[in-house]
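A single protein chain has been omitted from the complex, and every remaining protein chain is retained in its original position.
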């Protein structure tokens, strides 16, 4: 037996076969390298970590899906930049390592290799789509989720990755130096991610950016958003395809006729998307926003003694509102205990998403306003609005309260909560539990004096039954106009309060 | 054989070394930096926050160019010449330094005075990111056999630059905005990072005479 010379393994013969099959094989090879490269791995790790960190307590557990879909857009830009850098270097690898001379004579021609590089970006975009799907699915599965997401908005993340990746290939074919990739990332980082786009933020040109944010945190019914999400997705897709076809053309495909047809198609898509998305807001949308603000079409349902009117998308949330109303009513005494309320959902939609509008308190008796957001501080805010209406009769009067009745209102608003001190902190603008502060409400805010705060804090630390009994016992006096804070404290058994009237502060 | 005086070949070396510098990368980086800084002159105007970040982005762009400074395709051929590596690397840096200073002055002046951040502090930040790029390049040369590690160093620097503002602990805030009460403290920290980077440059520029002995397992 030969020990020095071992038999060589059998060679694999190359055979004529479908050359697109080899393009896909090469694309698979390149995409595997792309997905396992350090920048892309780091970017996906950061993206996933961000998703977990963000979605764990986003929207306090009560997301409106027409807002949550937009949250999926910015982080994929990071993935896109990593893909841009890596795919750019991958295209230039052959040149840097001087293997062009070998590869240029291979069966798979240069333009097919460019096509394979373009295709190698697709799995990264699909993986981004999975990440986006996970994030959005998580939000949608939260028990408090309402509203509708838009597929157009959800596509922006993956399409951005696709666009950045194809741009990486295109620029590698145009500028054949390895330092172009990193510099491009800085360029995109500054001009796209930081949002330094030329043009007015109000004008249609802002839609030329891949990711278009909004300055308002208002939650509107999904048909009032006025974001041309589907057109924008079409625009991004067209842009990505244009870059892809140009990359193949620049990468040795100038003689391939069908590419020119593809380029025409891709540019047409881009143009259609670009023009349609910059059309501005149609008059019908302005009218619909006006109507939704001033005279909304709502469905009203009866729960317990009270009636709840909500925009159709928020109907599932009526139950949680009713719970709050029932809890507050239970703490109230006198006629307020059995008072029928009308809870009406309102939103200021006339400014769209370009600015926040404040709601005016309602003058109608026993009508309480509830906003479109919920969870976290919104619960004690609504609770205090309900309490103010029960005490003062209507929202307008409730928002003008400043005397000792504030104590009654805040006790009703917070007394039923599991963590009343925590709720007190949340409902106050400066997150304090002592001193004077503004108390937020769905409409105009209330203000609490330092003494009122002291009384409420003392009440909240006492056993609930004892405080409830005292409030009910002195209900008519505690809700009488002109009640001083000192008197309210006395009635409720809180000592050491000398302040005459919170209104003088 | 007469022993030449130490470093007596420096004057002769300057011209060929000048020709080996990665001028295209540096030029592209400088141009992008000026473009970013110059964007602050657009009619829409920049806020002071954006102007600060424009200068930061410009500095990052230039640092990416500097990541290629120590690339030397002839590295293996000149691996064992008597002119020490730290001298060769220092000369490269010295040749590029006046160009860098001029470029930075232009970038700072491009930002309108009313939104321009404090020049000393941003210059410190810019110097730090450049020193980090050089330290990375020196480390790559020292730790690998790669003659042209610039691309990898640039990609690494970029990854760090994108992640650092996201992940850097708030306790040691670095990326402050103008007017932040932490501004002065943050720039002391920038000074520390700069010092560390410069020490890294100096340490990694040296060629080891001895390799650290690897403890062999007891047999």
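Per-chain numbering from 1; labels A and B assigned in written order.
In this text, contacts are C-beta pairs under 8 Å (C-beta built on N, C-alpha and C of every residue); 3 or more make two chains touch, one makes a residue touch a chain.
Everything that follows uses one rule, which is that contacts and distances are computed from a predicted model.
The complex appears with one chain absent; UniProt names that chain "ABC transporter ATP-binding protein" among the candidates "ABC transporter ATP-binding protein", "L-lactate dehydrogenase complex protein LldF", "Acetyl-CoA synthetase (ADP-forming)" or "Protein-export membrane protein SecF". The hidden chain makes contact, of the residues B:73, B:98, B:120 or B:179, with B:73. From the set B:27, B:147 or B:200, the residue in touch with the chain omitted from the display is B:147, counting the whole complex. Where chain B meets the chain that is not shown, the touching residues are 1, 3-4, 8-9, 12-13, 16, 19-20, 72-84, 88, 147, 208-214, 216.
Following the convention adopted for this analysis, only the chains that are shown with their structure count from here on.
One inter-chain figure worth recording: chain A and chain B are separated by 38 Å, centre to centre, where each centre is the mean of the chain's CA atoms. Against chain B, the residues of chain A that register as touching in their complex are 38-39, 42, 46, 78, 81-82, 85-86, 89, 96, 177-183, 185-187, 189-191, 194, 196, 198-200. Contacts from chain B toward chain A in the complex involve residues 22, 24-25, 28-29, 32, 35-36, 39, 42, 44, 46, 50, 53-54, 57, 60-61, 64-65, 67-68, 148, 150-151, 154-155, 157-159, 162-163, 166-167.
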